[in-house]
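First the structure, then my questions, so here it is.
Here the complex is missing one protein chain, while the rest keep their positions.
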C-alpha cells in the first residue's frame, strides 16, 4: 500500500510540473502583456523597464524556475496590471467563490439526486421521460443563456437583490449568492440526475435487491435503505471532483451577477494577459484536480487490493 | 483505472461513468466467433433501439438535420453573408422567417449555414478524437507498462487543465479558422476517449475468451483487432455520439468569445454573441433565442440517440 501511495504521489507531482510548464509556454505564446496600454503603444523604453521590474527580461527557463521557487515559498508574485500581490487578490476572491460553489453543490445534489431516483424507480414513466428531457435540455442550453435570462427576469424581485446595485447597498450574502448559485447548479444538477439514474438502475438489478424484495421488504425500504446507499457512491465521487469545475464555472455566473470571485478574476486576467494571476489560479485548479483524483485513486486502491497490485 | 470521472470534461465524465456500468465488465456474452455473430449483435441492438421512442425520435431529427445541412446551399432562402443595411434587426415574419440580424442578414439562412458548420465540426472532431483516443487507449490498455504509463500521464496532464484556458491557448496558437477549431477540440477531446478505450481493453484483456485465443497462439495483432476491439469499441462508439454534441457546444462557445471562426461567419455562437448585445433592447430577444434553440435541439437529439444506443447495447438495462 505504501508503495502504491508513493508511486501515485510521484505521478501527481509529475503531472503538476508538466501542466505548469505547458501553461508557462502557452502564456508566453499568448503575447506580450506590456505592448500596449489602451489603444496606445507603450514606448520601447517603458516596456523594457516593465519587463525588468517583473522579471520578464530573463530567459524562459529561468523565469519558470523562479516561478517554481517562489511557488514553493508561497509567493505568487505581483500582478502585472494593478501591481498588487496575487495572493491578496486571490485571497479576497476565494471565500466568495467557495461560498458560491458550496451553495451550488447543495442545490445541485438535492435536485439531481431526487430527480435521478424518481427517474430510475419509475423507469420509462412520464416522470422519467420528463427528467431525461429536462436534464438533456439543461446540459444543452449554454449557461450564459440561463444566466442572462435569470438576471433579466428574477433579479430585483422578491429577496433577490438588484443587479447592478450601488456597492454601498449591502445585501445579505445568502440573497446575493442565490441566483448565481442556481445558474451554476443547473447543469451539474442535470449531470447528477443522469448519474444517479444510471447508478440506481444498476443497483436495482443486483441480487441483494432481489433478495431484499424477496424478503418482503416494502419498496420504500428497499429503495431508500438498500439501493440508495449504494447508488449514491458515484455521485459522491463526482461531486468531489466537480469542485474544480465549479470553481471554473463561476466565471460566467460571477461576471453576470456582479459577484466578486476567482472566476471573474481569472477571466479579467486572461483579457489583460495578466500572467502571474493566470498562472496562480490555473496552478491552483490543477492542484485541486490532481489532489482529488489522487485521493480517490488511493481510496479505491485501499478498498480494492487488485488495483494496487496491478 | 478510470473509475475517476474527469473533472475537466463533466459531460464526458458522466458518460464514462455510465458507459462503464454498461461496459464489458459484464459484457454482453462475449461473441467472438466471427462476423456472423457480431452482425447479429448489431441487429439485436437495432431491434432494441427501435423500441426506444425517444431515441428513435432523436434519430429521425438527426437525419433531418443532416439532410438540411446537406441541402443548405439549395434551400437557403438568402445568402447567409448577404447584408442589407436598410433592413437591420427586422422582426421574424414577412420576407424573413426568423428576422434579420444587426447587419440585415437573414437569420434563418444563417441558422442553416450554422447547422452545416456545426455538424461538420462535430463530426470531424468526433472522428479525430476517436481515432487518436482509440489508438492510444488501445495501446495503453493492451501493452500496459511503459506505453500505459506514458499515455495515461499525458491524459492526466491534459485533463488537469481547465478546459477554458487550454482551448483558448490552443486556438490562439493555431489561429483563426474552422479547421483550427477542430484541431483544438481534438487535442482536448482525445484523452477522454483514450481513457474510456483503455478501461474497456483492460477489462477484456483478462477475459476468458482472450485467454483462450492467447492459449492457442494467436498473435497480439490478431487478438487486438479480431477479439478485443470489436467488443471494446461499442461503448466508445456510443460515446462518440455524445462527443458530437460536446463539440457543437464547444465550437459555439469559442465563437461566442470571438475565438475560432472568422468573426463574420454565420455560426451559432457568434450569432448568440451578436444577439446578446441587443438583450437590453425590447423585442429583440429572438436574435439569441433562435440560435440558442438550434444548439439545444442539436445537442438534445444527439444525446437521445446516444442514450438509446447505450440502453440497446446492454439488454440487461432494459
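Here the chain labels run A and B in written order, and each chain numbers its own residues starting at 1.
Please note the rule applied: a contact is a pair of C-beta atoms (placed from the backbone, for glycine too) under 8 Å apart; a residue touches a chain by one contact, two chains touch by 3 or more.
Everything that follows uses one rule, which is that contacts and distances are computed from a predicted model.
Within the choices "Cytochrome b", "ATP synthase subunit c", "Oligopeptide transport system substrate-binding protein" or "Septum site-determining protein MinD", the name that UniProt assigns to the complex's undisplayed chain is "Oligopeptide transport system substrate-binding protein".
When the omitted chain is restored, the residue from B:83, B:135 or B:154 that touches it is B:83. Contact with the chain not shown here comes from a single listed residue; of B:189, B:235 or B:308, that residue is B:189. Across A:187, A:203, A:222 or A:282, the single residue that touches the chain missing here is A:187. Within the complete assembly, residues 8-12, 81, 83, 85-86, 88, 102-104, 162-164, 167-168, 172, 176, 188-189, 192, 245-246, 249-250, 252-254, 256-259, 262-264, 269-270, 272-274, 276-278, 280-282, 284, 299 of chain B touch the chain that is not shown. The missing chain lies against chain A, touching residues 31-46, 49-50, 52-53, 81-84, 89, 92-93, 139, 142-144, 147-148, 156, 162-169, 187-188, 245, 248-249, 251-256, 258, 260, 263-265, 267-268, 271-273.
Simple rule for what comes next: only the chains that are shown with their structure count from here on.
Those residues of chain B that touch chain A in the complex are listed here as 1, 3-8, 10-11, 13-14, 17-18, 21, 54, 153, 156-157, 159-165, 168-169, 172-173, 245, 249, 252-253, 256, 272, 276, 279, 288, 292, 295-300, 303-304, 307, 316-317. Residue ranges of chain A in contact with chain B, taken from their complex: 11, 14-16, 18-19, 22-23, 26-27, 29-30, 129, 132-133, 136-137, 139-142, 144-145, 148, 152, 187-188, 191, 194-195, 198-199, 201-202, 205, 234, 237-238, 241-245, 248, 251, 266, 270, 278, 282, 285-286, 289-290, 292-293, 296-297, 300, 307.
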